[in-house]
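All protein chains of the complex are present and in place, except for one that has been dropped.
The block that comes next holds chain A.
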Amino acid sequence: MNPLLKAEDLVSYIGLYTILQGVSVEIHQGEAVALLGRNGAGKTTFLRTIMGLVNTRSGSIKLDGESIVGKPTYEIAKMGIGYVPEDYGVFDELTIEENLKIAMWKEDKPTLEKRDYVLDLFPDLKVAYKRLAKTLSGGQRQMLSISRALVNENKIILIDEPSKGLAPVVIERLALALKEISKSTTILLVEQNFALACAVAERYYMIDEGKTVDEGTIKELIEDTELQRKHLGVI
């Protein structure tokens, strides 16, 4: 089966600095894959490169067999890649309702059903539906950001460190929600929180110094404490 998203020997740069120096990742339809690595390993840059927000020097990225390198960000998004950035990326001066409406490309029945699905998944958003995004807690903003990526028929969702800055109890709720989402959506999850990554993903890729250094199933990683210590600093 052809992979849904395939990045091969990806090299990307910001200004004078080459950040990714050979990242290769394959994600198949329906999978939940975690991208792991220490701080500064290049995980966020990888997601931003996929979205066309960081320049690619060489290598390829294909979605459903079609190259997306060099395409503008809006076209990549329209091709079916939902992006949940690490700073949530919500519009602070708009309400939850307006944030969701902007994310919806259409207001047809399937899209409205998806909106209702995310509001059921995150009841906090339903309660605060008319509130400005800037008045929400970090957890609620994260829920809103994920919801925006879910309201369209996206083929894959890229989620960047959803647990960042959140309280443990909120992370637990988020893990449950992401697990639920992964049943119907393909996910590429960048995460520092090992427990959350293990709760959501089935496979992982390890990135270090801008290169893919390891891959396997999450089960294997859980059993290999030496690898966890080496790449993630998990003791």
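Assume a residue touches a chain if its C-beta (ideal position, glycine included) is under 8 Å from a C-beta of that chain, and two chains touch if they have at least 3 such contacts; residues count from 1.
Here, contacts and distances are computed from a predicted model.
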item	value
Identity of the absent chain, which is to be given by its UniProt protein name, from "MrpA C-terminal/MbhD domain-containing protein", "Branched-chain amino acid transport system permease protein", "Thiosulfate oxidation carrier protein SoxY" or "NADH-quinone oxidoreductase subunit N"	"Branched-chain amino acid transport system permease protein"
Sole contact to the chain not displayed, among A:E8, A:D64 or A:E98	A:E98
Residue among A:L4, A:V33, A:L63 or A:A128 that touches the chain left out of view	A:A128
Sites on chain A contacted by the missing partner chain, in the whole complex	51, 53, 72-75, 77-78, 83, 85, 89-94, 98, 101-103, 105, 127-128, 130-132, 135, 148, 152
